[in-house]
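With one protein chain removed, the remaining protein chains of the complex are shown where they sit.
And then chain A:
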Amino acid sequence: MLKTEGLGYWYQDKSEPLFQDINLTFEVGQSYAILGHSGTGKTTFLSLIAGLDKPKAGDILLDDRLLKKIGLTTYRRHDVSIVFQAYNLFTYMSPLNNLLTAMAITEAEHAGDKHFALRTLNDLGINEDLATRNVQHLSGGQQQRVAIARTMACDAQLVVADEPTGNLDEDNTKEVIAQFQKIAHDRQKCVIIVTHEPDVAAQCDHQYRLENKQFTQLA
């Protein structure tokens, strides 16, 4: 589904890239964990495959189509869904409106379907009462579940998550990772999670470690 070909990135100095010549393939129905120490470039890698930045070298292909040909805005709208460590929900909206807004912007199949949005939230433990409150009145775990529900409500085949459990306790972490697995296996999406927690990575189908400017598959 998603392929990187000779991918490389650096900030100022080309001779000191964060990573270079990365050739990876990610498939639908699978979950991937990218591990690595702080500063190794795993979040930068995620921002490239999420279409938030452009690679300095190489290409990213989605179903054999070059990302630069698709266009980053179109790619973000239709093909990728992002979950952030800080949830990044619309703080002036309810969980329900967060989902409806995302569905409308991404032109999802169920755009405007309030019942579908409520059902999706309910599947993640956000009942109707919570769904209609302002998101700021929800706990961190609940907010992250809303963020995950947002990716589920949209039609994107690729879900990328940047340290999604970074702000969560152990129980919520387990819950969230389980949800990502369900998204990958039940909804047949490709899930790529960037994490520094080996326990979280262990629950994914595939693990890669970014080290010394190269990716190494762990299992």
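Keep in mind that, in the parts below, contacts are C-beta pairs under 8 Å (C-beta built on N, C-alpha and C of every residue); 3 or more make two chains touch, one makes a residue touch a chain; residues count from 1.
Everything that follows uses one rule, which is that contacts and distances are computed from a predicted model.
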Between "ABC transporter permease", "GMC family oxidoreductase N-terminal domain-containing protein", "Anti-sigma factor" or "Urease accessory protein UreF", which matches the UniProt record of the unshown chain?
-> "ABC transporter permease"
Given the contact definition stated above, which residue among A:R76, A:R145 or A:K189 touches the chain not shown here?
-> A:R76
Give the residue, chosen from A:L7, A:I22, A:L35 or A:A50, that touches the chain omitted from the document.
-> A:A50
Among A:S31, A:N97, A:T165 or A:Q203, which residue is in touch with the absent chain?
-> A:N97
Touch residues of chain A, complete complex, unshown partner = 43, 46-47, 50, 52-53, 73-78, 82, 84, 88-93, 97, 101-102, 104-106, 134, 162
